[in-house]
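Notes for the one structure printed next.
With one protein chain removed, the remaining protein chains of the complex are shown where they sit.
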Amino acid sequence: MNTINNNTDFLLSIENLTVSFDGFKAVDDLNLYVDENEIHVIIGPNGAGKTTVLDLICGRTRSTDGSIKFRNKELTDMREHEIVREGVGRKFQNPSIYEDLTVFENLELSFPRGRSVWGALTFQRDQDVKTRVHEIAGMVFLDELLDKQAALLSHGQKQWLEIGMLLIQDPELLMLDEPVAGMSVSERKQTAKLLNEITKGRSVMVVEHDMKFVEDIAHRVTVLHQGKILSEGSMAKVQADPKVIDVYLGH
Amino acid sequence: MRRVKDIIQSRMSRRSLLAGTAATAIVAATGAVTPTFADEANTTGLAVTDDTVQVGILHSVTGTMAISETGSVQAEKLAIEQINAMGGVLGRKIEYIQEDGASDWPTFAEKAKKLLVNDKVAAVFGCWTSASRKAVLPVFEQYNGMLYYPTFYEGLEQSPNVIYTGQEATQQIIAGIDWVAEEKGAKSFYLLGSDYIWPRTSNKIARKHIEKLGHKVVGEEYYPLGHTQFNSVINKIKLKKPDVIYAIVVGGSNVAFYKQLKAAGIDMTKEKPLLLTISVTEDEIRGIGGENIDGAYAAMKYFQSLENDNNIEFVKAFKEMWGDDVVIGDVTQAAYLGPWLWKAAVEKAGSFDIDKVRLASPGIELATAPEGYVRVHENHHLWSKTRIGLAKPDGQYELIYETADLMEPDPFPEGYQ
Amino acid sequence: MTSIKSFMSRQELIGILVIAAVLFIIMPLAMDIFRLNLFGKYLTYAFVAVGLVLCWGKCGILSLGQGVFFGLGGYCMAMYLKLEASTPEATAIQSTPGIPDFMDWNQITALPWFWEPFNSLTFTLLAIIIVPAVFAFIIGAAMFKRRVGGVYFAIITQAIAAILTILIIGQQGYTGGVNGITDLRTLKSWDIRTDEAKYILYYVNGALLIAVLLLSQIVLKSKLGRLLVAVRDQEDRVRFSGYDVSNIKIFVFCFAAVLSAIGGAMFTLQVGFMSPSFVGIVPSIEMVIFCAVGGRLSIFGAVYGTLLVNWAKTTFSETFPELWLFGLGALFIAVVLIFPNGVSGLYQSYLAPLVDRVVSTGKRKGRSDTAPPPSSGFGAETTAKPAE
Partner (left out) sequence: MFADYTWTELGSIFAMQGFAGLILFSVFVLMALGLAIIFGQMGVINMAHGEFMILGAYVTYLCSNFVEAHFPALFGIYFFFAMALAFVAAGALGALVEWSLIRHLYKRPLDTLLATWGLSLILQQAYRSIFGAREVGVSLPNWLLGSVPLTDIIEIPINGIFVMVLTFVIAIGVYFILFRSRMGMQTRAVVQNRVMAGAVGINTQKVDRNTFALGCGIAGIAGSAFTMIGSTGPTAGQLYIVDTFLIVVFGGAASLLGTIASSFAISQAQSTMEFFLSGSMAKVLTLLTVVGILMLRPQGLFSLKIRR
């Protein structure tokens, strides 16, 4: 195996990562690197292992083998909330927000303070919190809806709210799983704008199917197929790769 | 089912009526001065009027214990009806207020308190398990009530507020063990029981007595209440080959135990080993099935098949009231004694007053008891005989042996603790 | 006023005042001491129900073993009282005077070591809180760290209730067995059986319940309270917001356990005994239904639910003893199928708007310009969304 070295300049370096479910290798000896300030998009057919990679990084799934280093810190044996506290944020495919709470409360709960039981009990809604919540709500187009119960938002607004909940944590690596799925055309445009806005000063990994959207945002693209990297590089390079064409069109 | 409210209301209206019409001294609180017969009976603060007296029946009608307690309720109601038919107690008809303990001990305590404090009943017939009795005992002592408790039990108790109409442990155990040792030549015993205080205490007494006779206990075993798998202990019994299995299994476990015993090839009619129980009455046999317990011996004080005139009459009356297919077990008979013993004590005292009834109780005799003659001991238990019955496939016991004399109740047996 | 507002809305303040009025004024006036004592007994179950609102209604953790904690609290109290009742003089009749009667019946000749500390009232009071908290912590840590939740947690807690019951019954020399610990008389030589004592205990019980309600209210109105709901609805999201979900769950489970234990201790004091029949499966699940009937999302509802079910149980079984199980069974089904938010849900949808209107018309003039900015409002949970 060509392990490069133990310390890299990459923000995130995944090496020899493998996970198998009862013998089925969903991710197979994967090597993948993410630079600072990079928007890295993972594409690939269904079942390629895209979401599994995100799950592995954020600790939702435990790897069978290999390493995931974030700022040269090993993530594979850390627990989810510890990984989050390291600065990795994760948005799920289906909007996962707290429907019973208001938009304000959703954002407030994600504010990175008072995360222990005692801290939560003594948490004060001070000016800091309010300012930050208003600021983020403005970014995700929800500043008018702060008192609305989250369950009553539209699908697109829920997606934005979840992105907002990540932003308020100010993560260094933001992972988005199909952020525009189920959105209207105008919402997609707004989302692309939003992503370009929020990626300033951080790295983003995106799993996406919508090629138009990928083209709009991607700095670098990785194509996964059957748990392995099929192709990697700029969007143009990947699109021209015959292996990729074969996988996408050959089926 | 009588509604409590109706009873209270009728009492109230009667009182106001009497107060309005005539001067028949109702609540002469001062009345210690040569009161008339009726007056004294009415001034005890109890629910007594000129022609009625109220008592409580407190058993589980719901829950797991309902199975066992139904017979006691029936017996108590029969006794009350018979007493009323004979003219009641001190010329007053007995009315009962029935409460459901729901197989739940605090409910028993709560209902007991209600009967004593709110309904001011003159006596309570009730409780079945030791746990329910232990729960109500402080209530009866605090509010000075009178409880007639029908079940054979572990002893170690003697309350001024309770008359124990069933046997305490020694009355059931000692004569039974003497009998198997003498008549059947038994030398080794396997003790088995459900895991709670009565079987444990009883087995403790049994063990002491067996050892006193110079015989041997080869095993002692307890299973949780409601346990239904006895194959392991049956295997142990087979290995140890005791002369006697001494079984104090109760409730639903009983059924499983005897069925499995039979299925495992232990034929009790062959008496190798012989099975002696103190927990299976005719009531339980109905659930077990007569064919499954055929050949077992039971040490009790009463069997439905007793052939004396009292019992023949009692069984007939019981069946008339509750249907032909009922059976009567030891506890049911003991429950039947309660109202009669209370009646006798009240009449001896000439008053319903609890303290007077208590003082009058020791020495009360009942020659009409279905089990034969009984007498109340100073310690509030009954003198009674121990009898050995042989279980028959039809679900009845055949009387094999009875002690010549009444056994003295001894709730705190010296040398057995 | 602002400090109260920060953890209580006007409606909730009214709610707590109403409960206080019912407990301290209406009931003592309306009932004789017998009924009041009974009512006090029901109130001890309300502690459990309030704990279940936090644990189950808010956080989605259904414990079918709350009876275990109720029992632990109750047994701790009972052990102290029993030791006080078992003076050598009072137990002179025994072969070993000075130990509880049931030990003597079981041939135990010396007080077991774990009974010794219960000679001290201070230790006992601490134990009532600490023992169940530690026990809940062990269960919670083992289960929640491994992400055992939902149905599995319910079944395992139920099994624990079963185990503890068998153990208490089986070890009767140390625990009093199936009879429990009975015949408790005095607390620091103060007779707890007199009517006067019952009044005092009733008021102590009521005051404790109000305190527990206030405490729960503080928890619910803190960020932790909103986190509980968040954990129930989107456990993963909470985790990926950087919270250790298992710690939150362990906390709320321990909190509910301690509340139950306080209820259990008050039960022992008011009823005068403790037995394994409050530890097992049936009482535990009945306590869940108290909470469900009241409305699993409302701590006030839980109190009313407890009182309502117990009142119904007593009345039903007095009038139709053979039928009350039908009624109770139907209640279970109805509360799940027809009104999952229980009494408080009915109140919220029918009565609350009315009350609100009446109260706010009186206050509107004074506060129209001092209304807090919308963003500091708290979202009331109104959706009928039972925990899964």
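Which chain is which? They are A, B and C, in the order written, and residues in each are numbered from 1.
Keep in mind that, in the parts below, a residue touches a chain if its C-beta (ideal position, glycine included) is under 8 Å from a C-beta of that chain, and two chains touch if they have at least 3 such contacts.
Remember, predicted model here, so these are calculated numbers, not experimental data.
Colleague: Write down which of B:Lys77, B:Lys113 or B:Lys262 is the residue touching the left-out chain.
Modeller: Here the residue in touch with the unshown chain is B:Lys262.
Colleague: Considering the whole complex, which of B:Asp51, B:Glu182, B:Glu211 or B:Glu291 touches the chain not shown?
Modeller: B:Glu291
Colleague: Going by the touch rule given at the top, which residues of subunit B touch the chain that is not shown?
Modeller: Counting only subunit B, the missing chain is touched by 61-64, 66-67, 70, 195, 221-224, 226-229, 231-236, 238-239, 252-256, 259-260, 262-265, 283, 286-292.
Colleague: In the full complex, which residues of subunit C touch the absent chain?
Modeller: Touching the chain left out of view, subunit C contributes residues 62, 64, 142-143, 146-148, 150-152, 154-156, 158-160, 162-163, 166-167, 169-170, 281-282, 285, 288-289, 292, 322-323, 325-326, 328-333, 335-337, 340, 386-388.
Here is the rule we go by: only the chains that are shown with their structure count from here on.
Colleague: Which chains does subunit A share as contact partners with subunit B?
Modeller: Correct list: C.
Colleague: Let me check something: if the centre of a chain is the mean of its CA atoms, which chain is farthest from subunit C?
Modeller: Ranked by distance of C-alpha centres from subunit C, the top chain is A.
Colleague: Where the CA atoms of subunit A average out and where those of subunit C average out, how many Å apart are those spots?
Modeller: Distance between chain centres: 43 Å.
Colleague: Could you list, by residue number, the parts of subunit A that touch subunit C in their complex?
Modeller: 58, 60, 79-81, 84-85, 89-90, 92, 96-102, 104-105, 108-110, 112, 114-117, 120-123, 125, 130, 133-134, 146-147, 149, 151, 162, 165, 169
Colleague: Which residues of subunit C touch subunit B once you look at their complex with the stated criterion?
Modeller: Within the complex, subunit C contacts subunit B at residues 32, 34, 37-38, 41, 93, 95, 101-102, 104-107, 166, 169-170, 172, 177-180, 182-185, 193, 271-273, 275, 277-278, 314, 317-322, 324-325.
Colleague: Please name which positions on subunit C make contact with subunit A in the complex.
Modeller: 219, 222-224, 226-227, 229-230, 233-234, 236-245, 247-248, 251, 374-379, 381-383, 385
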